[in-house]
Every structure is written in C-alpha cells, then in structure tokens.
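As you look at this complex, bear in mind that one protein chain is not there, while each of the others sits in place.
Chain lettering (A and B) follows the sequence in which the chains are written, and residue indices restart at 1 in each chain.
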Amino acid sequence: MTIALEGVGLTHPGGFQALRQLTLQISSGERVAVIGPSGAGKTTLLQLLGTGLMPSAGQLHLLGDDPARLQARGLKRLRTRIGLIHQSPPLPPRQRVITAVLAGRLGSWSLSRALVSLCYPLDIPGARAMLEPLDLDDKLFVRCDQLSGGQLQRVGIARVLYQRADLLLADEPVSAMDPVLADHTLALLNRIAADRGVTLVASLHAVDLALRHFQRIIGLRDGNVLFDRPSAQVSDDDLSALYANQSLAEQGHEVVRPARPAGLGAGTGILRTAPRCL
Amino acid sequence: MSLALARSDNRDPAAAPRLLITITLLVLLWPGLLLTEFNLVMLFDPANLGTFGRFLSGFWPPDLSPGFLRLLGTATLETLAMATAGLALALLVAVPLSLLSSRALSVSALLNGQTNSWRSAARYPVRLLLIILRSIPEIVWALLFVRAVGLGPTAGVLAIAITYSGMLGKVYAEIYESVDQRPARALLQAGSSRLAAFFYGILPGAVQELTSYTLYRWECAVRASVIMGFVGAGGLGQMIDLSIRMLAGGEVASILLTFLVLVLLADQLSTLLRRRLA
Partner (left out) sequence: MSKRLEALLWVMALIAALVASFSYLEMDLAGLFRSDSATQMLGYTQAFFPPDLSSGWLRQIFHGALETLAISAIGTLLAGLSGAALSLLAAGRLGRLAKASSRLLLNTLRSVPELVWAALMVLAAGLGPFAGTLAIALHTTGVLGRLFAEALENVPTAPAKALRDSGAGPVAAFLYGTFPGVLPQWVAYSLYRWENNIRMAAVLGFVGAGGLGQMLYVTLSLFQQPQAISVIIAMLLMVLLVDALSAWLRIRLA
C-alpha cells in the first residue's frame, strides 16, 4: 500500500476545515485523478500527501511511513521519495532551467555536490533527458523568467521527474497549457509513471482529461470523498452530484498564486530615491 | 541531431563568461589588496592590540561627570546650531540659483514653444556652479575654511552652506519643473513678471515638496555637522576627535551615545515637522 489515509482531517490555522474524516487507500503503481469543484480540498490533499502539511486528525501512511511520527532524518528520506508538481511551479525567476531541474535531486545529493553544481551544472545530459519528451530541451540554459506559464509548468514537471520519486503527486499540472499540450503532457506523465512503476496522484480541473488518462477517479467535495471508482464506472450522475449547486461565491476558495514573483523591479525603485546622507 | 552536436550542446554556454568574470575579479582583487595594505595580522599586533584593548575597556562606564556633561551639552548645541545656520545660509544662495537654473520660468520656451538656445545657454554656467558646489564633499570645504577663518564652528557653517546650496539648488530647480506649468505660463503670457509668475504660478504647487526636501536636508546637515569637528570645525566631532587622541574611552562612549540620541531626535523632529507643515 503506497498511500493509506484513515479518518484524516485537516483544519487550517484560520479555522477552515479543508479535509474531514478522509479514508482511502492507493496501492503501489496506481494512477489516480482527484477531481472536484474549487475549494473541495484537492490542493490540501496533495500537500498532505507531499508532507507539506501534517494531518490535524487521523492516521496517514505514505510509502510505509507515518510522516507525523518520523524524526527529521527519516522525514527527509521520505520526502526525497515523494515528488510534488505544483500548479504554478515555485521557481526563482532568475534561476536557469538547468539549475531548476537539477534542484529536483537535492535531497539525495551531498551539500558539496549541490554547491559545485551551482557553479557548473553537473548533470546536463540528465536534465536534458527529462526536458526532451516535454519538448523543452532547447530551453535548457534559458532563465525561468523568460518562459511562458505553460513552459514553466513543464519545467516543474521535469524537475519532479528528475527527482526519481516513488510517489508522483501533481496539483493541476496542466492548468496553464493549451488543450493539445495538456493532453500530451498528461499522457506522458502516465506513461512515465507506468514505465517506472510508480504511483501517480493528480488533481485536475478538466474532468474529460481525468477520465481519459487515469484508471481511477476520486471525487472530492467539501473535504469529503463523494465517490471513488474506476474511471470507466464514473457516471454522469456522479459528476453532476460533484459539481451541483456550485455557487460562484465558492470559487474564491482555491488560492490562486501569482504566476511570477516580483523580481528586481521593487529593489531598483528604492535605490533611485534612497537618501544619500546615511 | 548528430552525436557531435549533441555533445557540444551538453556544455554550459554560461561557463566561459562566468569563468572570465571570476578571473577578472580575482585579478582586480590582488592590486586592491596591495593598495589598501590589507593586513589582518596588523589587527592582532600585540602593541596595537594592547593600546586598543585598553581604549575599548575604558568605554564602560561612560564618562558622566558634571563638567564633561556640560561640555557635551555645549558641543551638542553647537552642532545643532551649525546645521541650522548652515542650512539657512544655503537657502539664501540656493533659492536664487535654482530660479536662474530652472527651465520652469523660461520666457522663450513659452513664446516660441522651444527654448531659445542663446538664452538657455545662460542657465548652464549656473548649473555648472551648482554641480561644483555640491560635488566637493562638505568636509573638504570645512578643511579649507578652517584655514581661512580659523578653528571653530564658523568654518563648519560655511562648509554646509556651500555644499547644501548646491544640492538644494539642483533639487529645487527640478521640483519647480515637476509641478503643473500651466498657471505660471498663463501668468507670463498675461505679462506678469517672472518673479510674480513664480510666486503665484509655481510656488503654491511646489511648497509641500520643497518643505519636505529641506527638512530632509536638515537631518543630513545634522549628521554632517557632527563630523565637521574632525577637521577642527567645532561641535561634537571636535570633542570625539580629541577624546580618541587622548584614548579616553569613557568620553568617547558618552559622545557616541549623545550622537546617536541627537541623530534619532533630529529624525523624529523632521518627521514631525514634515507632517505638521505639509
């Protein structure tokens, strides 16, 4: 069993209950899509599976470990085995694509190796091999702030693929891509997961993409599992129940992060007016 | 893609420039260290260490004897007076110069739509004068004046007056040019004198910014007048110079504390005034 949740609940510090009493199992090598309306708790669930958040109730087992009970060392080792693809990849704008991709394996690299690689990228062929199927190998030495949103998302995917994780998590991995590219990228993710025999859990906004590419679908609503069945058995009734009565007001829940953090701009503005006499 | 091409692609194109920059910096660093006679061992030279250690250990307790405090009070007042008087004299020089150098009151620009090259040429000597006044550091002026008018605060006042008239003149002229030009133009077209156009057309819009910048400069003048004493121009600087020469640690500590409080109070006062007068 790769993932096992038992009565897992998660309440955010603000008091918002994102997940309630979640119980589900995902076995090794399964490829699962999590769908549901905005604010259903998809991102929270994936962050929980990525050990970015700890459950406030219940039991969570990941790759045979309970992250809440692990010491720092064990948690670090577990984390190197889990890769999370972010909706808007958190990459420093000035970093080059090659460095951003190689950073995926920082968990298994020694500090000295990480330092040397910062001066001269140590595994250029390795990074190139990850970018090639994503059609980005020509951007290897380009800075991240020169890429479009879709290209950035693919860099984020390449980084996690380079990490060689046993559990692949993807939070809306294709939200910034056009339909053709999104289709291609999801197919690629599934093929790689199948080739490597690793587990893949992805949250998706587009139901058709989820049904087409994944074996198993979990419908999440208000922090509860509404349905959990093979994609062939997902009925229209399931879907309409999942998305029923969704008022527009609710759509504000999911946190939309700005695509690119502000770069140098603010800094230079201060410089020009900075007092001289200090 | 041929194999040879692929291999050359696997070299970081940024490596050579980076290496070059690093080598250049290192090559430049060496003469820099030689020129500055960089020698950390000097700091631990027993003779130096002994003197400096005794000096530092004298910092506590600060000298709080009534006689010294009275001297300190006098010097503080002298410092404040130097800054205030210097700035007042600077204003006397800066205002006419800023009027002469500002494009805001150009009659020819108004009538022909473009500046008359002969008449605007008259502005350049004034601008050059402003540049020379402000580009020579105030403490150099102080050093020169101490030899002309003798030791004491008068040299400091004149030094501040000269440097700050250059700074104020330049910024004032820029402020005049940044406010709405239409009222002044209307007045000039109606045949009013330039000075009247300035007072009724430009000053109302600029007065807030002018006040705020002047107060900020006063703050700077307080800081500047503190160090004037190092060349003999009175105030706290002269005291601290003497105390350091006599290795009187306790006195240096008291003067430094006074200085910190003075600068802090000047900051507070100028912020308060800026709020009140704006």
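Rule of thumb we're sticking to: contacts are C-beta pairs under 8 Å (C-beta built on N, C-alpha and C of every residue); 3 or more make two chains touch, one makes a residue touch a chain.
Model, not experiment: these values are computed from the prediction.
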* Structure fact -> Out of B:P31, B:P46 or B:G191, the sole contact with the unshown chain comes from B:P31
* Residue of A:H86, A:K139, A:R154 or A:R221 in touch with the missing chain, whole complex considered -> A:H86
* **Residue among A:R94, A:R191 or A:R229 touching the omitted chain** => A:R94
* To do: Since one chain isn't shown, list which residues of subunit A touch it in the complete complex.
  => 50-52, 76-84, 86, 89-95, 99, 103-104, 106-109, 111, 114-115, 118, 160, 163, 165, 257, 261, 263-264, 266-268, 271-272, 274, 276, 278
* Structure fact -> Residues of subunit B touching the missing chain are 29, 31-33, 35-39, 42-43, 48, 51-52, 55, 77-78, 80-82, 84-85, 88, 131-132, 135-137, 139-140, 143-144, 147-149, 153-154, 157, 223, 226-227, 230-231, 237, 240-241, 244, 247, 256, 259-260, 263, 273, 276-277
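Just so we're on the same page, only the chains that are shown with their structure count from here on.
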* Structure fact -> Cα centroid separation, subunit A vs subunit B, in Å, comes to 52
* **Touch list for subunit A against partner subunit B, complex** => 96, 98, 119-121, 124-125, 128, 140-141, 275-278
* To do: Spell out the residues on subunit B that touch subunit A in their complex, using ranges where they run on.
  => 9-15, 18, 216, 219-220, 223-224
